[in-house]
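With one protein chain removed, the remaining protein chains of the complex are shown where they sit.
Right after this comes chain A.
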Amino acid sequence: MLGSYRAEILKLRKRSAVWVLFGAGLVLSLIFGYLLPYLGYATGDDNPQTDGVPRAEILRGMLPARVVDNAIGGYPIFAGALALVLGAIVIGGEYTWGTLKTILTQRPRRGTILGAQFLALGTMIALWVLGIFAACALCSVGIAAAEDGSTSWPGVGDLLQGLAGGWLVLMMWCLAGAVLAIAFRNVALPIGLGVVWILGIETLLAGVVSSLLPSLKWLANVLPGTNAGSLVFSVTGMAASDAPPGVRDAVGGGRALLTLLAYCAVFAVLAAWTTRRRDVT
């Protein structure tokens, strides 16, 4: 297992697409968490773009105390979509390059190789989450220093809970991408379908259900995106009024956590079951 894990890490580490995805996630987090708010803050009270939100309120959103909100606030939607792309390119690439046959004829069993792949993806996503957190923390410290704001940090427990929640959300989307890639033995199709699902269908469904079909609310509440948003809402403890898109209070934090774990388990089992019994041609 350890050898397979090292092999998978080597493949991920040296693949530039992985770092492009990570970079995109990081840059987007900084733009929406700090750059745009800071521009809004710096251009003053009378700016209609801030929509009457007091400047002090905007500043508070960028200080270290709220770093977790900014670090993982974008995970349910855009970073989730990037994580899904990561899972799809890493697992789907084995099919499109035909490398699956090469690695399956080495020595470890199929289940072991798949396990090592998921473990390696989990490791890289943890790195990604930490990287985004570190960048956000730096920005918030810088802004606090420049604007004479408070530099009090959230408690260690809150930090860990936030980062772990963010990791779980990304891991769930990554596994979704992996399982779609296995189903279609491909890269492009899973990315297309997955991204349309995350960015379009879930939001549409939630809108339709809440306005037209309240009786289907239960259905909307078991969808992966809804639960990802609810988990992030719960672990950050942000106010509904300044929650980013996709982050909302649809179900409680405990239920969201269990639902996401269940999705991860289902995706992993489906992937293992398909991979183990499939003809590799």
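In this text, a contact is a pair of C-beta atoms (placed from the backbone, for glycine too) under 8 Å apart; a residue touches a chain by one contact, two chains touch by 3 or more; residues count from 1.
In the analysis below, contacts and distances are computed from a predicted model.
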item: Listed names "ABC transporter ATP-binding protein", "3-isopropylmalate dehydratase small subunit", "NADPH-dependent FMN reductase" or "Metapyrocatechase", with the criterion being the UniProt name of the chain not displayed; value: "ABC transporter ATP-binding protein"
item: Identified contact with the non-displayed chain, of A:G3, A:P54, A:G142 or A:G207; value: A:G3
item: Residues of chain A (touch criterion as defined above) contacting the omitted chain; value: 3-4, 6-7, 10-11, 14-16, 93, 97-99, 101-109, 113, 277, 279-281
